[in-house]
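Below you'll find the structure I mean.
Missing here: one protein chain of the complex. Every other protein chain is in place.
First chain written, first letter: the chains are A, B and C, and each begins at residue 1.
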Amino acid sequence: MARDDELRIRSRLGKLGNLPLLRGVAVTGELQRLQRQLRKLEQEPTSSSDEIWHSVQLARHQQRPYTLDYVERLLDDWVELHGDRARADDPAVVAGIGRFHGRTVALIGHQKGRDVAERVHRNFGMAHPEGYRKAMRVMELADRFGFPLITLIDTPGAYPGLAAEQHGQGGMIARCQATMARLRVPTAACVIGEGGSGGAVAFAVADRVFMLEHAIYSVISPEGCAQILWRDGAEAHKAAAAMKPDAGHCLDLGVIDGIVAEPAGGAQVNWDEAAFSLGETLRRAVAEVESLGPDERRAARRAKFRAMGATA
Amino acid sequence: MARDDELRIRSRLGKLGNLPLLRGVAVTGELQRLQRQLRKLEQEPTSSSDEIWHSVQLARHQQRPYTLDYVERLLDDWVELHGDRARADDPAVVAGIGRFHGRTVALIGHQKGRDVAERVHRNFGMAHPEGYRKAMRVMELADRFGFPLITLIDTPGAYPGLAAEQHGQGGMIARCQATMARLRVPTAACVIGEGGSGGAVAFAVADRVFMLEHAIYSVISPEGCAQILWRDGAEAHKAAAAMKPDAGHCLDLGVIDGIVAEPAGGAQVNWDEAAFSLGETLRRAVAEVESLGPDERRAARRAKFRAMGATA
Amino acid sequence: MAERIDVSIETRGAAEPAPAGKRHPNTCPACGSHYREDELRAAIWVCRQCGHHFAMRARDRIAWLADPGSFAEQAEDVRSADPLGFFDSRAYTDRIAEAEMATGLGDAIVVGSAAIDESPCELAVMDFAFIGGSMGGAVGEKFARACDAAAEHRVPLISIPSSGGARMQEGILALMQMPKTVVAIEELHAAGSPLFTVITHPTTGGVVASFAMLGDITVAEPGALMSFAGPRVVSGITKEHLPEDFGRAESNFRLGHIDAVLPRAELRPYLARLLRLFRGA
Partner (left out) sequence: MAERIDVSIETRGAAEPAPAGKRHPNTCPACGSHYREDELRAAIWVCRQCGHHFAMRARDRIAWLADPGSFAEQAEDVRSADPLGFFDSRAYTDRIAEAEMATGLGDAIVVGSAAIDESPCELAVMDFAFIGGSMGGAVGEKFARACDAAAEHRVPLISIPSSGGARMQEGILALMQMPKTVVAIEELHAAGSPLFTVITHPTTGGVVASFAMLGDITVAEPGALMSFAGPRVVSGITKEHLPEDFGRAESNFRLGHIDAVLPRAELRPYLARLLRLFRGA
């Protein structure tokens, strides 16, 4: 979302909702509905095509904080867990437990690499089936011991390789979603960079789903879409404008529950500030859904995803 | 158990228990306790060393009926299920559903091959981790839909290969036992041939566990034991006599709940008769444990295994 | 430190004829035999020469699979909306209208109650002819309603996917049809009803990564492609040499992902058997 738009909307919503709207505070629940109503009333576009493309670029910025950068800033006593107990430990997915605002949580996220060697090691954040299986193991551990689950999403997509296909990429992504739909603990997800396709949604079946302000969340990469529809990957800008993968549109469409403001210029400018914003949002989200009982919470989570989609 | 011993014991128990004891009827429940009491009173050996070795040979007899031979004779509408949903379908394990005395059950068993090609294909009934994972998937399917589970055990042991180790043989066998300990449906297991070590016990955590009369159930193969203790695999006869893997001793030790009589000369002589005996035993066992509620049944199953072992 | 995940693969490949160029839809792409429409129909769209399975339209499949007169369509009026006002070379709304005209279907799936060999069930059958069987809001909603109906009547759901994946013209809402169908299956299971899945050619992308791979029992038709990423994407991006039977039903069977590869002629008795076994489960 562009700075100006955002400020305007936040200011209006502040008046409407009569609630403090500080930077680093997500727009959730009632506010979200108000925001959508407001936008529909005004019939103004959420983000321009240039603003969307700016977010695509920032979402992929190589200095953007990645999952472990947030872990470092948000969790104490972090213990990373490894391995799918079957054949591999996939470095494109990190999972572990740690203390978050005084309580133990489990955290799972895609992990990109910073330098060339780490990028290759992390497979650019593109998980194999083994990564999703590791994630499911830690999700079940969280559920067994009542730890709220936080997921951070940042992947161009699940890895489209031969071994990944042979080891059941599709089925593993499907089962990862099913596992999240089954959990009885509070769950909160945030797309922190690229939310690419099935590889992203595998971690996104949460009670509350957020996006960082300049994150993108999309059914296919802009380049992939351009390749198919315009037969030219270079038309990615056009494809992005058509698909609208930016946080503002995802919020408008009811796909996410709120947007986490980034520091001026983007999360890459100030990791600490970005982490603080994210942490506040996640803390409130967990507290909010924790007021429900486990069965009620799970039913609400399922009902939310059951209702998604536009039909006539 | 030798023919003479068996007839003597059955005749005595028939009088004691005042119950019809026909061929093909397993000795279970109260009768089993009576039998053990009787044996202890008389202080007579269950089986001689030659009788034990005879069972070792019959348990491995190449014309002995295997799991699918029993399936053919005991189940209608059999549908074999395949694959571990991750990387392979292990032919050393068969799993499926079918109708057993008018009701749907799931059945899982080790499968040996009859001719050389099939023996190689089935890996001599020695499962890889993928086979145990397939089994767990079908166990969970049975539990989801309330199908009683029958397992047939017939393996020299889990396959001790490099790939099997790399893919987590130990952990998969452990998780297979844990899965069986978790099921809420009635479960009945029978060692139909070789019950070799961890590969066998993976399928044996059942409400009722039986052995065919000439099956063996052991912590290590007689040859393996001989190799370690006598430094000579040829001393297997001696090792078998010391380990007592025969059905009579397993019953005495409280490891199994009953013995399924085989046709005169052994199961290989008359597959139909062996299958009929086995079917009757399994039918009664399922009916017996079905009278309990799911939680009570599971608690009783766990308590049974919790109590096993000899301590002073 | 900089080690990558172990990606050891199965390297054997089986022969599978590659599809040729442009051809008549009634010409077998595997052996070149040509058939009249009525011949194909009589052979349930299986090549009598070589066994190749032609694509089968949703209504044809239902008419063949369900007991005569037993099918009662549901959610027939559901249509995908155009949440993004999507426009590439032409408007998405035009594409939908055109597909509806061409196929006589409201979208790429037909759902309803039916009976097979007198066992009641719910059917959800996809049609690749409708925008490549892509999954948008209508497909997701209709699949979910099929789950609801099966749960309500405590009957099994038989799902027969055929799809190129999520429909990108609906953007992120198309992606959300994945968790939507997944949670619908969770509720189906909570009600005690099973899901049987019959994979048909081709089934890829978001459908494979959601409802197509969550069957309690899953079979595929011979030669059906079933993969998350299609072979062109995989070889294009990773430059890997793919086995000839990459993603085909036969290799998926070997690799443990499906329970059986079933020639079309065996499908009806197989499903009837499953329905009998799960009746009153």
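What we mean here is this: a contact is a pair of C-beta atoms (placed from the backbone, for glycine too) under 8 Å apart; a residue touches a chain by one contact, two chains touch by 3 or more.
These numbers were taken from a predicted model, which means no experiment stands behind them.
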Touch with the omitted chain, as defined above, among A:A86, A:L107, A:A127 or A:V289: A:A86
Given A:R64, A:H121 or A:K134, the one touching the chain that is not displayed: A:K134
Identified contact with the non-displayed chain, of B:A163, B:V269 or B:L292: B:A163
Among C:V155, C:L255 or C:A272, the residue in touch with the chain that has been omitted: C:L255
Residues in chain B touching the chain absent from view: 87-92, 117-118, 120-121, 123, 128, 130-131, 158, 160-171, 173-175, 177-178, 181-182, 197-198, 200-202, 204-205, 217-220, 225, 228-230, 242-245, 249-250, 253, 255, 301-302, 305-306, 308-312
Contacts of chain A with the absent chain, listed as residue ranges: 77, 79-89, 97-99, 104, 130, 134, 141, 144-147
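The rule is simple: only the chains that are shown with their structure count from here on.
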Innermost chain, taking as reference the mean of every protein Cα atom displayed: C
Gap in Å, rounded to a whole number, between the CA centres of chain C and chain B: 40
Distance between the centres, which are taken as Cα means, of chain B and chain A, whole angstrom: 49
Centre distance in Å when chain A and chain C are each reduced to the mean of their C-alpha atoms: 29
Multi-chain contact sites of chain A, meaning residues that touch two or more partners: 87, 166-168, 171
Residue list for chain C, restricted to those that touch at least two other chains: 255-257
